[in-house]
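Missing here: one protein chain of the complex. Every other protein chain is in place.
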Amino acid sequence: MTLGKASDSDGPRATKHSPEVTRENARRAYRIMLEARILEEKLAVLYRSGKIVGGVFLGRGQEALSVSLGIHLRRGDVYAPLIRDQAGRMAFGDTILDTMRTYLGSSLGSMRGRDGNIHRGRPSEGYHAMISHLGAMVSTVCGGLMAKRFRGETGAVGGTCIGEGGTSTGSFHEGMNLAGVEKLPIVVVVANNQFSYSTPNDRQFACNDLLVRAEGYGVRGRRAVGNDLMDCLSVIGEAVSAARSGEGPQLVVADLLRLVGHGEHDDASYIPAAMKESSLGGDCLDLARTTLLEKGWLTGEEAADWQKIVEKEVEETSSKVLREPSPDPSEEDWNAFSCLDSQQNSRYPEERQ
Amino acid sequence: MFPSPDSMHLLPIIMPQLGESIAEATIVSAAFKVGERVEADTDLLEVETNKAVMGVTAPCGGILKELIAVVGESYAVGATLGYLEISDDDAERLGLNDVPPPPVEKPKKKKETDLKKGEVVAKTKALGKTVEPTVSGLPVPAHAGGASFLSPRMKARMAELGLHAADLAGVAGSGAGGRVTIDDLERFLQDLERNTISPASSMRVAVADAMRRSWTRPLATVVLPIQLDILLAHRKKQTIKAGPALYALRALSIALSEMPATAGRLIGDRVIHPRSVDIGFAVEAEDGVLVPVIRHADQFPLADLVERYNRLVELARARRLPGSDTGGSIATITNYGVFGLTMATPIPLPEQSILLGMGAGRVTPFWDSEKQTFVPVTEAQFTLSFDHRVLDGGAAGRLLQRVAELLGKPETL
Partner (left out) sequence: MSAITYLEAIRLAQQKALQDDPRVFIYGQDIGGFGGAFKATKNLAKEFPGRVLDSPISEDAMVGLAIGAAVEGMRPIIEMQFADFSTCGFNQIVNQAATLHYRTGTPCPLVVRLPSGGTPGGGPFHSQSMEAIYAHYPGLIVMTPATVEDAYTMLLEAVALDDPVIFCEHKFLYYHLKADKLPETVLPFGKAKIARQGRDATVVAYSAMVHEALAAAEELTHDGYDIEVVDLRTVRPIDTDTILASVARTGRLLVVGEAWPWGGVAAEVIARVATEGFGLLDAPPQRLNAKETPVPYHPALWGTHRPTASSVANSLRQLLEL
């Protein structure tokens, strides 16, 4: 298993407390992590009380890594988050309200009940709506960056995340290779959370360290400690800056542990207790709070206040969205095309009735 | 989702969807007893799917009012496991009072999940039985050329015009295999416009329809000359006189009561036997024919039938025949002899397999082998028209012979 190797890594490594991590950035990141955590806990409750259908996929334990990519991207960048990126999404501008609306299928949400949960996005604003087929978003982000290159726009970065399991797909390989060939300013963050659903790493890949793949693709590789906010902010911040300044694609690999099941239907009983108790199993949110308190960047009072404020916002949003209208099948235009009308889209007697 | 809309403060505890392919889960344990206070976001029940053990959570605080779920039992996703009594505020916050919650399942799907596992299996098995691959070849006779084939296009046009296949009998087809084409039809219809055209009466249309339907079957006729002298002598002696047709009707009813299967109908691969020997007789009315029926004709002696017969004839001629006195008969008598006809091959009613026809009686020489000379006898041709799918010539002949025999002993009728 690659786990042991990753923790005593000898790969490229940013030092802790890098000067690039500012007080303001760290406080903002923590606040977003907290929002993501509290929001997702509420989603789990709504799911388990039968209010949410389909599934709820939580990012618990991955907030530090996720937020660190989202927070370094800005308007005009291209961002394709994956399953456990609630924190990164919110850092990029997604809201508690739209998350709640998408999960609960509100017709007022950006997905209008046509797609749900983690598949939300606003592609026209550079925020892609992932498809379930892992690896597909790497080349999609590359396309967005190609578009900017064709238009002569410089300084934009693309960011996407994937799990270690997703790196086994052909699509990931094609996307990484293409990013390398085109020398695009893309940052691909691999969250090696040790299990792809239930499959352990020794059944997922045979190389000692996923980071060695960077060289194969001709891209810069970096390692981050996945549950250490300061390290994640520092390493990913550097990666984004490098990409932005024209140094080409960046692959960031971070080891961590998913502190929940694959989805809320999964009790993650396959994760060994020893692994949970190792340094990998440390909760990034607790660790980040401790660090911020130690550094004097956050007071205990503030932390408690934030907790209350976010809980209240989540509660209020949930209550509001639960009363919002569901999509009405009779008002749906049932048209998959933008250049055809619904009659041209489908013309079958049973549908006309 | 909320089965009793009037119980605004009762929040149903729903079996959540515990995975994309999970249809049901088993209750492992219940954390609370009925009447206990439950805090928000605490687990009410522990449930187990084939994937994992999970909690069913209370979305808000309240009193556990009712617990439907039984430990060890399985419940479908969406099933109500119990009820929480909650405050007005919470009810409002959860959106229980006005707007419906997001749709969880379509009604169809719900029906499926409502079924218990065993029922689904049983249903599948039952369905399996009803599906029998019996059809071979095309439902449309792809290679059925010839004048009898009407294409969907022809049928559509004919339906539009209210035409039947028989109406095209006089049209020579110019299509593949002599088939009548749309062009042939239109030309034919155009040509008709040059004739005098009058509307057919509804009686005419009804008879036409019955005859057309009957004619879809292979019909045949057997003939037997029957001497009527004994019958006529018997008739002369009676005070209330039955007509020869009623004699024949009574004879046929006795013959059929002895061999009822001969009046059966062939439907698919089964012969449908008559329920009772009800015999009809044809009466000419204005622009058509009516068929009154003598019910259970085999069970009444001839003398008892005369009055009924005469009344039915009158009613039919006046076209006032009640519905109960027509239809449902298994055979019909037609006396075409009254038109002076000696022999005919009439068509049975579409729902009947046999029709007994009587020609006009004539005095004719008959060789008396005892006396070694010709003697004059009154003789009529009796015909039995039948559905050849049900009867063969032999069976039809035996039935007719038996009728002749009975007519030769009128005192027994």
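A and B label the chains in the order they appear, each numbered from 1.
Just so we're on the same page, a residue touches a chain if its C-beta (ideal position, glycine included) is under 8 Å from a C-beta of that chain, and two chains touch if they have at least 3 such contacts.
Values in this document were obtained by computation on a predicted structure and should not be read as measured data.
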Touching residue (missing chain; options A:T22, A:T154, A:S269 or A:N345): A:N345
Among A:G50, A:G105, A:G159 or A:G175, the residue in touch with the chain that has been omitted: A:G175
Touching the absent chain when the full complex is considered, from A:S49, A:S68, A:Q86 or A:S110: A:S110
Contacts of chain B with the absent chain, listed as residue ranges: 138, 140, 142-143, 145, 151-157, 175-177, 181-182
Touching residues on chain A - with respect to the absent chain: 78, 110-112, 114-115, 119, 121-124, 126, 128-129, 131-133, 135-148, 150, 170-171, 174-175, 177-178, 181, 335-340, 344-349
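FYI, only the chains that are shown with their structure count from here on.
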Contact footprint of chain A on chain B as seen in their complex: 1, 13-20, 22, 41, 43, 49, 51-59, 78, 92-95, 98-105
Chain A residues touching chain B - in the complex, by the definition given at the top: 41, 44-55, 104-106, 113, 261, 263-267, 269, 315, 318-319, 322-326
